[in-house]
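Input: one structure, supplied below.
The other protein chains are all here in position, but one chain of the complex has been omitted.
The block that comes next holds subunit A.
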Amino acid sequence: MEPILTINNLTKKFGYLTAVKDLSFTINKGNVYGILGPNGSGKSTTLGIVLNVVNKTQGDFHWFDGTTSTHDALKQVGAIIERPNFYPYMTAEQNLKLVCRIKGVDQNKIDEKLTVVGLLDRKDHKFRTYSLGMKQRLAIASALLNDPEILILDEPTNGLDPQGIHQIREIIKNIAANGTTILLASHLLDEVEKVCSHVVVLRKGEKLYAGRVDEMINSYGFFELKAEKHEALLQVLETHSNIGNVKIEGDLITAFLNEAMSASEFNQLMFEKGILLSHLVKRKESLEEQFLQLTDHK
């Protein structure tokens, strides 16, 4: 796989505080990555370092194959950090023209990208008249101007209203569907879960996990069950070797799997034991549950 960003043993100290501790991971082309972690876990600092605005203390990183300088590599990257920063006295179009000049790309994509984020009709309005949601969408348009190899988004839905959040997510999903590599930093787990295939989990500047979302914890998922013969069902579950923990909430039984087992296999088994299920759902832990499990263990 083609690497886009490689980070080796990166460390950043702000005085006594270590914001990022010995962090290493690689971003490969074509995947959608999430960086997860609570507030203050070093997500923004890590992104700041690779984006040339924060100086590293130790370690190193390189973009692509490592032959281009960071600021040249950044011309092939689209990034949005925290809040959208533009010149308030310029219109949307003028701001984007400036970005084109900095990135050294042609200005003919401005209208196209403004259409992607739905701001074409407001392109002659000054940036200072924009709402936060519009500013954030303009930032995305700006990040897309060079058709980047990778799009970096740091808390892109922070502070937005539900419509704004929905719009931004739709835009991100569409971009991801086009095959653009995305790196999304967020503390909102459902956000990451909805779009990411891979995650890096950070806590207090340390990496807890890096890899595929569905392999984050060794889990075969669990069944949610209901049956008329409640007691009989419980008995079967306790004796079956594939089933580990069993949790009971009212008449809903949650049975965690020790080994792989499909829902139809389980249904077959129950049928043979003479238990008729009124409710059977096989689920995997949500990212939130996995995340909490992971951060609790360490």
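Odds and ends about this structure:
The rule we apply is simple: a contact is a pair of C-beta atoms (placed from the backbone, for glycine too) under 8 Å apart; a residue touches a chain by one contact, two chains touch by 3 or more; residues count from 1.
FYI, contacts and distances are computed from a predicted model.
Hidden chain, UniProt protein name from the list "ABC-2 family transporter protein", "Ferredoxin reductase family protein", "Branched-chain amino acid transport system permease protein" or "Cell division protein FtsA": "ABC-2 family transporter protein". Shown as candidates are A:Pro38, A:Gly66, A:Pro88 or A:Gly211; the residue that touches the absent chain is A:Pro88. Here the missing chain is touched by one residue of A:Leu17, A:Ile102, A:Ala177 or A:Val281, and it is A:Ile102. Here the missing chain is touched by one residue of A:Ser24, A:Asn52 or A:Thr115, and it is A:Asn52. The missing chain, though absent from the display, is touched by one residue of A:His71, A:Lys173, A:Arg212 or A:Lys247; that residue is A:His71.
Taking the complete complex into account, residues 14, 48, 51-55, 69, 71-72, 74-75, 77, 79, 81, 83, 85-90, 94, 97-99, 101-104, 142 of subunit A touch the chain not shown.
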